[in-house]
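Here the complex is missing a single protein chain, while all its other protein chains stay put.
As written, the chains take the letters A, B and C, and residue 1 is the first residue of each chain.
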Amino acid sequence: MGEHTYTPTAKDLSYTFGGVPPVASLRSGDVLTMFTEDCFGGAVTTVDDLPSQVCTFPYLNPVTGPFFIEDTEPGDTLAVHFLSIVPARKTGVSSTFPHFGALTSTSHTATLQPPLEERVWLYDIDAEAGLVRYRARNSDFTADLPLDAMHGTVGVAPAAFEARSTITCDAHGGNMDTPELRAGTTLYLGVNMHGAMLGLGDGHARQGQGESSGVAVEVAMTTTIAIEVIKGVPTLWPRIESDNAIMSVGCARPLEDAFRISQHDLVGWTAQLTGLDTLDAYQIVAQAGTAPVGNVVDPNYTMLASLPKHLLRGADLYGGTHERLRATPHPDATGTGAP
Amino acid sequence: MGEHTYTPTAKDLSYTFGGVPPVASLRSGDVLTMFTEDCFGGAVTTVDDLPSQVCTFPYLNPVTGPFFIEDTEPGDTLAVHFLSIVPARKTGVSSTFPHFGALTSTSHTATLQPPLEERVWLYDIDAEAGLVRYRARNSDFTADLPLDAMHGTVGVAPAAFEARSTITCDAHGGNMDTPELRAGTTLYLGVNMHGAMLGLGDGHARQGQGESSGVAVEVAMTTTIAIEVIKGVPTLWPRIESDNAIMSVGCARPLEDAFRISQHDLVGWTAQLTGLDTLDAYQIVAQAGTAPVGNVVDPNYTMLASLPKHLLRGADLYGGTHERLRATPHPDATGTGAP
Amino acid sequence: MGEHTYTPTAKDLSYTFGGVPPVASLRSGDVLTMFTEDCFGGAVTTVDDLPSQVCTFPYLNPVTGPFFIEDTEPGDTLAVHFLSIVPARKTGVSSTFPHFGALTSTSHTATLQPPLEERVWLYDIDAEAGLVRYRARNSDFTADLPLDAMHGTVGVAPAAFEARSTITCDAHGGNMDTPELRAGTTLYLGVNMHGAMLGLGDGHARQGQGESSGVAVEVAMTTTIAIEVIKGVPTLWPRIESDNAIMSVGCARPLEDAFRISQHDLVGWTAQLTGLDTLDAYQIVAQAGTAPVGNVVDPNYTMLASLPKHLLRGADLYGGTHERLRATPHPDATGTGAP
Partner (left out) sequence: MGEHTYTPTAKDLSYTFGGVPPVASLRSGDVLTMFTEDCFGGAVTTVDDLPSQVCTFPYLNPVTGPFFIEDTEPGDTLAVHFLSIVPARKTGVSSTFPHFGALTSTSHTATLQPPLEERVWLYDIDAEAGLVRYRARNSDFTADLPLDAMHGTVGVAPAAFEARSTITCDAHGGNMDTPELRAGTTLYLGVNMHGAMLGLGDGHARQGQGESSGVAVEVAMTTTIAIEVIKGVPTLWPRIESDNAIMSVGCARPLEDAFRISQHDLVGWTAQLTGLDTLDAYQIVAQAGTAPVGNVVDPNYTMLASLPKHLLRGADLYGGTHERLRATPHPDATGTGAP
């Protein structure tokens, strides 16, 4: 097991999954502590820094990486376990963004209406107390919300020689923007090319389900992951394992299809794990499952289908990968942080 | 405050919201204990009772009622608090149904594929232990799931002189099929015609989020509600209040629109309750809200947008209706139950 | 064959399909000349008559009827042939309407943006020249467009005891808003209740495909129809026959489903008419069919799937109903017109 740290400079960041050379190599069993920039590239630091002015398309939502994962081939699965996700700054930022979000017309849900006002919010992050503080812009209303740090964007190079913007999610992962990707969980991604090409970014101090304003509480992160390569086991859509649940991730538009993909994958996974036939698995998922909403704002939406693990009666989940990675000792992260 | 009981005979059940004369009258403050049939009209009692054979369209999803609510007019709100929802039988039933459900083509998502096998599952309900027992049909797999009784269908007569099938939900409520409609919650429905015309049915011993197979754990219920009329306060889309959260309900296709409706309503409601301006309210909902999925199978899908009540700092919620109804003593329900 | 004329007064108009008693009776073979009001009830006569101010919800989109069609039962088909559709006024009206239309957020595609400006356009109708004249409001631009008179709304009472707003279309017809419903075509509607209960309205001097602004060139009409009852032949979704094509109509949201319904119905219809098996019929429809867009603005959208009739090699189409009705002599329409 190797322990690595990695802090990118601005020019090391990447803006697509696929089409980018690796910044470093990792092996199955390695632990990596890295710095990830926020979705605005750190350019929004005051409420007067309007993202549409201080950021330049397409230099949005940078990811750290890609990391070449040795001995991975199409048909393998890469497991990425989040040992810790720690805000690397004291302030998180959020905003509206012109023609982006769920409660506005957009470039695709195109209307003739002008955009909503672009407005920035700053959140104080109190990591010790586990809180982020919302402060209204047009009144003195404040509220403390639980810190629930997560990564919006985690992915590998897509299949079919594609390179996809880091703003999009799909079968390769990417900008899934689900609050379920928090420390303590393991993400399973199917490998599409030699080396997998793992990238991470878009830390959120927290986000609501749906991310309806289009932007979460964005913040740079110091994140430690442990990885494992599962040879010869394909994974079609991203899957997440927590201590208590298995989750299938669907990324698509319309939202129905994101739902269908996630439910379909979970039914098949449940059938495989329990020996139930397809309809019996469909039935138990329909009655016992939950459907956590990820985002309803990005180029593809994200829906999850989740089932409590205890219903699986100890079935073999990727060969015990999650338990193994969960037990990985956390390295000293000294020396990694915001530049 | 009047206490009432009501047990319908088969011919008293109704199959639309709107277009049906009332079966009885209630007043603000009344408590009613009633029997509701299951969505199959009680016709499915063994695994050989295939719903498409033992049920006759359109005699599906019967509701008890409608009840004429005295002194209600368009522009008022009817609050329906669920004091208790108790399974009236020992067995719940579920099934697949030809070309109905999320993981099959349907009458509307029409394909040339044949339907999935129609299969029935029976669930033992152990009300004392608070469990429902899933039993696979093609193996000896069983699993105990929490009893979480709820009503799939609660509504009033729609606006614009419409009569809508009890299988559909919309702004008038109806077949919302959300697991959030459990005992202890208050449902707010806008009144569309003199007398409101409240109906209830479609009890579920439990359901997963999304109800992906199209059918929950269906069971007749003995249900006690307390109602209150809120004069002069309109409610555009159904809203739910629990002890801990406020929730806006969107009913629509596609699923995006159900999401948008619910988020839009919750943002407006939050702004009204907190004094935040619209964008500040949008921001806090986006970061602190959840989006519980109702159904993704009915003629209209259901999404909820939910916000913790503590963020509202004690704002006035429909004049304290929920707290008042929550404190209503539960009547003796003797004499009401399955015929 | 009976010839009838019918001119409703304002109080005779109806606002739902279903739930309304008949205004008169017709028999198979009858010819009826009637007056239909425009979708605004005639209330918009100048550019200063903003619909949201001069109209009162739900008194929008009135239909003439319903007509009780003798000797019709569920499982029959009602054929409605349009012998003529003639504007009953010299001026057509169109408008934007707040939060209604394809290029604005709406009550369901809900956003936080304010509505577009509400604006009215008047069109001069020159029936003799076959033209309607568009005049811009904010410049002196004018354009003559072909008069192509049609009915947006034609339907019968829905199934399952429903009453549906005349603003909605569905399997019962209703507000389909397709430019294909012009004189010379025959509409086939499945009968859902004894008497069928036919209603017509929402005349358009013309409309574009999609009706993207939400409102066509609206005008009262003097319309003559000939009807025939086809006993024992069910029709699931509306179908249209012209001299050259057969068309299946799908009404649904999302638009994909309207497309799927129409294509699915046309494939089945083609298979039945030609003896092709399902996949062979699917193939010819896919290569030879067109997909005329109806509306993408109403509560349900409309898509048509169309196939040239010559590909059917003279197959029996509803027993030759269209040819028979097409040959009906046009009655003298004296005495019918705008009140």
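Rule of thumb we're sticking to: contacts are C-beta pairs under 8 Å (C-beta built on N, C-alpha and C of every residue); 3 or more make two chains touch, one makes a residue touch a chain.
What you are looking at is a predicted structure, and each value in this text was computed from that prediction instead of being measured.
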Answer key for B:V23, B:V54 or B:L112 versus the chain not shown reads B:L112
Touch with the missing chain holds, among B:P66, B:G190 or B:P254, for B:P254
Cross-chain touch to the chain not pictured, restricted to C:E37, C:E241 or C:E256, is C:E256
Out of A:A24, A:V54 or A:A159, which is the one that touches the chain we can't see?
A:A159
Tell me, which residues in subunit A touch the chain that this view leaves out?
15-16, 18-19, 57-58, 107-112, 159-165, 252-254, 256-257, 260-261, 263-265, 267, 278-279, 282
Using the document's contact rule, name the residues of subunit B that touch the chain not shown here.
103-105, 109-116, 254, 256
Contact with the hidden chain only, please: which subunit C residues?
94, 96, 102-103, 116-117, 119, 121, 132, 134, 136-139, 141, 143, 145, 206-217, 254-256, 259-260, 263-264, 267, 274-277, 279-280, 282-291, 293, 296, 301, 305, 311
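Here, only the chains that are shown with their structure count from here on.
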Ranking chains by how close their C-alpha centroid sits to the total C-alpha centroid puts first chain B
Centre-of-Cα separation between subunit C and subunit A, whole angstrom
48
Rounded to a whole Å, what is the gap between the Cα centroids of subunit A and subunit B?
34
Cα-centroid distance, subunit B relative to subunit C, in whole angstrom
35
Residues of subunit B that touch at least two other chains are 254, 256, 260, 263-264, 267, 279, 282
